[in-house]
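Yeah, one chain of the complex is gone here, protein chain that is, but the others are all in their spots.
Up next is chain A:
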């Protein structure tokens, strides 16, 4: 990879910076915040490539199979913080077989060997075992941050290893993982001398924790800024914890439920009054409306409110939110209804991100009055709104067009109309016009999810206008191959495309094979693909990994199936690591 150090200046007028040693470039590159900027610098010339990769401290591997762990360690020897993502996004909804892969173990092993100075490890949608956690605890002397998001495969025994072994731990952030409860009191394994914790998030843990131990831990970690509790913490204990950690900036309350008692209410109110730095609040899962006023004193300071699992509804909920005048992020259940969102619209003018989740996603009979109205109101009155996730049961083109006109600054727009193929409920037309308006107006749109009744024509608009779109999710939409062709032949910046239950077939896939190498990944399930097309794609594009997941009734091995056999699920991604060797039986790499 070229000689180290400076090069002798050529005789003629080479720019003086040409002779600067690598260390200077490394220092310069340390000011580039974004990986993409560093990547661009690395592409400029060989010496910059060398300087950049040798000094890179933070590495994000967006697809654990795009490169091998050893490749990563060899290429970037100075990494201190690594993030690796595994399963495809649709794994969140149960569409990926559990044994699919994404084991964290090879990454931990390679890091233990090649990056002994690693301080931060994040895994998302990966299988992390207790062995992995033990290896992390044993291998990195200055380990500080462990973040596990939507992972599985480990238990409280692994957490115990982390607690016992990571003397300099600052952050233990467990988000939405499946954690086996082995009844090991892992919290007790933080030594009495351990005081460095800044973030502790165990909200997804289902078992009990020793509250006395937790209180002592919270008391001695004076720098604790984020504390997110699980179900097991009763309300009065929450009050005690808050009194011991008044410096808290982010709080997850856990259940927040108890029968109403004026004494307990006062205790809570007083505890919250002491938390002058509280900015982000989540939890309140079974919140009793009568307790919500206990939060009133912190409302003014809140910038982030996540009530997405809180089943509380009614005037108390709305009054509470309306007092949070500085909210930038609001996640809430559809129990807020349109009239609640109207209040949000008038009270929370600094809102940047809104997510509204369905309280009864599987029960069509459940009547919650949340419609397009709520979203229109918020988009009209919140000028900084740029990110939306909205589950509802009805929509109109007119509403979408209005929203598009009000908010050309959207960067993320995800609309999920719960019943597939739902048309505009006033005109009974497809929602093509509405979504087209969104992509035409929102020139900075990076993420889009479409739903409802849609024809190929909406994809023509998306392909033509969504120049900055990086991630697109499509379900139950389109009428023919053309739909997919419009997307793949347009959408200049597309990185991730995930499609389910659409009548898209082989032709647009093969016609746009080259496009797939410019993207991170493509997921297509329950479409109209055949095995022959997948084989052709794999032959044509050796730098893509073409994975086919079987309909189990078909039987294996794939080799014996004909080209005409339908393919239930296709997952294609670019990779420099060649075909992976850890596929389960129901996944084949063609």
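Everything that follows uses one rule, which is that contacts are C-beta pairs under 8 Å (C-beta built on N, C-alpha and C of every residue); 3 or more make two chains touch, one makes a residue touch a chain; residues count from 1.
Operating definition for what follows: contacts and distances are computed from a predicted model.
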Undepicted complex member, UniProt protein name, chosen from "Auxin-responsive protein", "Protein YIPF", "glutathione transferase" or "Sodium/hydrogen exchanger": "Auxin-responsive protein"
Per the touch definition above, residue among A:78, A:99, A:138 or A:514 touching the missing chain: A:99
Contacting the left-out chain in the complete assembly, out of A:90, A:272, A:410 or A:459: A:90
Sole contact to the chain not displayed, among A:252, A:358, A:478 or A:508: A:358
Residue touching the undisplayed chain, where the options are A:21, A:314, A:420 or A:444: A:420
Residues from chain A at the interface with the omitted partner, ascending: 90, 92-99, 150, 152-153, 155, 176, 178, 180, 182, 204, 206, 285, 309, 311, 357-364, 391, 416, 418, 420, 473, 475, 500-501, 526, 550-557, 568, 584-586
